[in-house]
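FYI, not all chains are in this one, though none of them got moved.
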Amino acid sequence: MTDRYPLPDLNTLPDDLRTKILEVQEKAGFVPNVFLALARRPAEWRAFFAYHDALMDPESVGRSSPLTKGDREMIVTTTSAANQCLYCVVAHGALLRIYEKKPLVADQVAVNWRKADITPRQRAMLDFAMKVCERSHEIDDADFAALAAHGFTDEDAWDIGAITAFFGLSNRMASFTGMQPNAEFYLMGRVPKQK
Amino acid sequence: MTDRYPLPDLNTLPDDLRTKILEVQEKAGFVPNVFLALARRPAEWRAFFAYHDALMDPESVGRSSPLTKGDREMIVTTTSAANQCLYCVVAHGALLRIYEKKPLVADQVAVNWRKADITPRQRAMLDFAMKVCERSHEIDDADFAALAAHGFTDEDAWDIGAITAFFGLSNRMASFTGMQPNAEFYLMGRVPKQK
């Protein structure tokens, strides 16, 4: 696809975006393309990452949650595979491998989450997420009961559903704009650290 | 469905939320339920409405766009019908009727946008939106060319795609949480104003 939305030069961006992006670069060693791709519209960028952080890093907004970082990235990777979003499967699959310390799990949930090597609790979490992703209009009490059987409260269900819904947005943005994952993501978390 | 996520009392909300909600109430005559339903998580609320405003009221963030308010609400209503989201079809259908000054158009696009009484330009806009909604992974150059044939630039395509993606998020939130539209919305814009 034609490159319709070229990445902006970091130096042309508003200060708050540039500062945040440089922090990410400092931490990750590179700038994930989503930070630049969305930056051409600073107001949308700010809302997107504020939403992202509220859902993916609840402590940053003063909320705690029993979902681990690995759980959250597992929802994202599975949702993104269902939506066939290359950027998000590759980028969040990398984070999933790292947080779960399982080099194989991202490929497993991306290809067929029903057969992945995950816990029954995570399986129930993905059942709910995938129904929100594909048939949210059919969600009913039985879906919450299935979550509750694994200890998930309605508050946790909100987390699962909201992460799925937010990345449905992210997936569509990445796909129609032709966003490409950075090459670095493909390998992250695959090779166990040497001591 | 059980009422799992009861609306919070306005007086328990953070000041910035309460202020904004009172402004909306002042203007609309009632508080649309989405403002209260999402308010139980203030950080997500702030991001949601910041994103909403950046897309639906670009002037508020210093950007202009050839899409009219009616165009935008038409995308929202059509997307929400595709996602079978009751809240958004009813609430945004009301706004669509008002902005377009066409009492019949919301029901038309909600039931079958292909046969609605809209312009060829709006039809092309909805073609693109519906593909982002349902098959964003298949969007390609031909889809942008079809928009361009009606004068839409790549920047306008971003608007159409982003509105569709954002309301895909909104639709999923409203559906899985069981959000109900206020009764007022159902009738708004249907009866021509008397002089």
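Should a chain be cited, it is by its letter among A and B, assigned in written order, with residues numbered from 1 in that chain.
As a working rule, a residue touches a chain if its C-beta (ideal position, glycine included) is under 8 Å from a C-beta of that chain, and two chains touch if they have at least 3 such contacts.
What you are looking at is a predicted structure, and each value in this text was computed from that prediction instead of being measured.
A.B. asks: All chains are the same sequence, and 2 are placed; what is the full number of copies?
C.D. replies: So the full homo-oligomer, as given in this file, consists of 6 copies.
Here is the rule we go by: only the chains that are shown with their structure count from here on.
A.B. asks: Centroid of chain A to centroid of chain B, CA atoms only: how many Å?
C.D. replies: The answer is 24 Å.
A.B. asks: Would you pull the chain B residues touching chain A in the complex into a rising list?
C.D. replies: It is residues 1-2, 4-5, 41-44, 46-48, 50-51, 54-55, 61-63, 83-85, 132-133, 136-137, 139-141, 144, 154, 157-158, 161-162, 164-166, 168-173, 175-177 of chain B that touch chain A.
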